[in-house]
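To start, the structure itself, in structure tokens.
Only a single protein chain was left out; the remaining protein chains are all shown in position.
The chains carry the letters A and B, assigned in the order they are written, with residues numbered from 1 in each.
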Amino acid sequence: MESGDKMYLWAKELFPITRSITGEGVRKTLKYIKDNILDGLHIHSVPTGYKAFDWEVPKEWSITEAYIENETGEKIVDFKNNNLHVLGYSTPVDKWVMLDELKNHLYSLPQQPDAIPYVTSYYKERWGFCLSDNQMKSLKPGKYHAVIKSNLKAGVLNYGELILPGESDKEVFLSTYICHPSMANNELSGPVVTSALAEWLMTLTNRYYTYRIVFIPETIGSIVYISKHLEHLKNNVVAGFNITCIGDDRCYSFLPSRRGDTIADKAALHALKYIDPQFKKYTWLQRGSDERQYCSPGVDLPVTTIMRSKYGTYPQYHTSLDNLDFISPYGLQGGYDAVKQAIKIVDTNCYPMVTTYCEPQMGKRGLYSTISQKGSGGDTRLMMNFISYCDGTKTVLEIAEMLDAPYNQLFDIFTLLLSKNIVKLKR
Amino acid sequence: MESGDKMYLWAKELFPITRSITGEGVRKTLKYIKDNILDGLHIHSVPTGYKAFDWEVPKEWSITEAYIENETGEKIVDFKNNNLHVLGYSTPVDKWVMLDELKNHLYSLPQQPDAIPYVTSYYKERWGFCLSDNQMKSLKPGKYHAVIKSNLKAGVLNYGELILPGESDKEVFLSTYICHPSMANNELSGPVVTSALAEWLMTLTNRYYTYRIVFIPETIGSIVYISKHLEHLKNNVVAGFNITCIGDDRCYSFLPSRRGDTIADKAALHALKYIDPQFKKYTWLQRGSDERQYCSPGVDLPVTTIMRSKYGTYPQYHTSLDNLDFISPYGLQGGYDAVKQAIKIVDTNCYPMVTTYCEPQMGKRGLYSTISQKGSGGDTRLMMNFISYCDGTKTVLEIAEMLDAPYNQLFDIFTLLLSKNIVKLKR
Partner (left out) sequence: MESGDKMYLWAKELFPITRSITGEGVRKTLKYIKDNILDGLHIHSVPTGYKAFDWEVPKEWSITEAYIENETGEKIVDFKNNNLHVLGYSTPVDKWVMLDELKNHLYSLPQQPDAIPYVTSYYKERWGFCLSDNQMKSLKPGKYHAVIKSNLKAGVLNYGELILPGESDKEVFLSTYICHPSMANNELSGPVVTSALAEWLMTLTNRYYTYRIVFIPETIGSIVYISKHLEHLKNNVVAGFNITCIGDDRCYSFLPSRRGDTIADKAALHALKYIDPQFKKYTWLQRGSDERQYCSPGVDLPVTTIMRSKYGTYPQYHTSLDNLDFISPYGLQGGYDAVKQAIKIVDTNCYPMVTTYCEPQMGKRGLYSTISQKGSGGDTRLMMNFISYCDGTKTVLEIAEMLDAPYNQLFDIFTLLLSKNIVKLKR
């Protein structure tokens, strides 16, 4: 099965689970990944009340039922039909209220009257329902029975972590999140592409870097994770990718790290340029996911984001319309390939250095025509240009940018020259 | 009374005084400022012959009468009518001469036939009269009686100085000049705006910097002042403003320091951008006032100039047309506000630094919506962007430029965050 199809299948199976930042949905999601894809995944638990910098792990939320019944006993809104119908982290309720009062607890999107919006209230206790604006407007005056069978109590926050050792202790960091209920691009594309990348990385026998891969609840999860590993991450992570919104077909997008000039930024930009020269380049000011934490002052990890359609930029975002029709095997495959190429660049990039002074004699190695005539040498121009920059101060990626050539082509030249002892490798 | 009106009134009262680089006019001007505005102003005297680097304080010049009489006894040119009529620093004369000889001592502007030009000869002894080109051309052949009752003898050069201590020993330097006879934009706008700024600075109880404010004769005055305080100025001045040509209504102008990238430059550019995005930006090569001395090699103070119409760029410049009609309360007020804003930026600018790792939890402090839904967060975007750059290496001004937002708006955000202990201040 092609990677795209495989990822789409995983997304389909994970779609119905009612995830939130804590609770059974997160655990089911992590267990699915561990059981079906990444056997080595470690699932961690952090207790309610754990202090992470300015934040605290909230109570654990569980929910079994949530509906609104009208006077005739008809369930007009039911969480069983779509888990977006309940406000995330709703407190329990069971009472009959008049429409006017009910409306204080209803959330809809007048601009997208068909869509059920995704709304949460993690840090202030509330109850509520989300529904389409069309349905909202059709509600007749009268009494309604609001029922939410939920629970907010001390528990744990869970996340998954997988570490794949490499030749170096320095690390490449992949982070994705598993806290959104039934939505496809944001977020299931993230965990399924990340799982496929982890699978691929496990097949590599010559990883240069160590890979640290986490599946966490957004915001509170990344903050907790940073608080537990701050010094280690600061000392070891050379490049990181936050993986989200990477499954639709519409475009490729890039969001830089706060510093903007890390190797993660450069590798991602180079990879995307050759995949789709029209990719959208956002700025740090347009951020909105876990890079907000990873790149925050004092943490400042080199974390960047390669996406298809960026969160907040497509109408389906954070609504019931971000469903399995919005992503595709083709879209997931493209996103996967882009991040994979960026990772390949990071992992193999190095400082090539010629082993001699002056130009090497290419002819005696069969790398240059032995006849010198007008126009000869044209086909080896790229190789000679590459060599001319192999002074040990420029990486293969930097030379690729200087020569306006794709990394893979130059890396092949580098490998050939390495085999001929014309260049040596410096990290 | 509004500042603009007050400044205009001062200019009106100072206008008739016959100023030059030395003499009674300078003393009268300084005394007016001391008696009416800045009681703490110190008036200094430097003797003729004092050596300042490559220069020397010239003899003191005084003048009581200057006229040209024709054969019928009519005073056709009289210094009493306009003090521009006499060549600045004229030696005394009292003789009848033929028109041809007289013409060797007359100065007019053929391009502006109605204007009396402003001409001086400080460092070479001459006598002469200035008059409109129309009048010049109307002179009939014959004898003329040239009378100048002036005096050039050992005396002093005067300047005024006011020092307002702040929390820091580091200084902001304001310099303006008081050596031009009856002209309004160049120069009376300078001393009156500087006086008003000094008044305002005296009302501030929390000045961070110490303010050094001088009223000097142009060129020789600044050279003398630098020669007396070179090491102190080099060690202490963090920003300076040369205040001139700041009273007309036509435009705003900026002339950079020699280095071009000092905090004085940055603050002035930022202030002007938000006052008038169309302000004129000159280069160092277009300089022409005391920044020539303050920014000279080896002195190199961070002195920049905010103006309305720059010297040399408006036709009235250095003629009798640069009179009280050319400046206005409105023009003076605008110039005053621009320099004040630049000073405010310099004085309050600092390096904000977050007090936690990762984003602070804004919700619990009432600074962020506790409901998370599509589109929420938009109104706090600027605050979150600001926080994301509070890493202790960027000033509020630098962040304002990065976020393309006015300094005052960001400074208000900074103050709020400071009060909530989310950021701390580093100088």
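Descriptive notes on the structure:
Quick note on the criterion: a residue touches a chain if its C-beta (ideal position, glycine included) is under 8 Å from a C-beta of that chain, and two chains touch if they have at least 3 such contacts.
As the structure is a computational prediction, the values presented were derived from the model and not from experiment.
Although one chain is not drawn, the whole complex shows that of B:H318, B:K340 or B:K374 it is B:H318 that touches it. Contact between chain A and the absent chain runs through residues 353-354, 356-361, 363-364, 370-374, 381, 384-385, 388-392, 403. Against the chain not shown here, chain B presents residues 52-55, 107, 109, 117-124, 126, 219, 222-223, 226-227, 230, 258, 284-285, 287, 292-293, 295-300, 312, 317-319.
Note that only the chains that are shown with their structure count from here on.
Centre-to-centre separation between chain A and chain B, using Cα means, comes to 56 Å.
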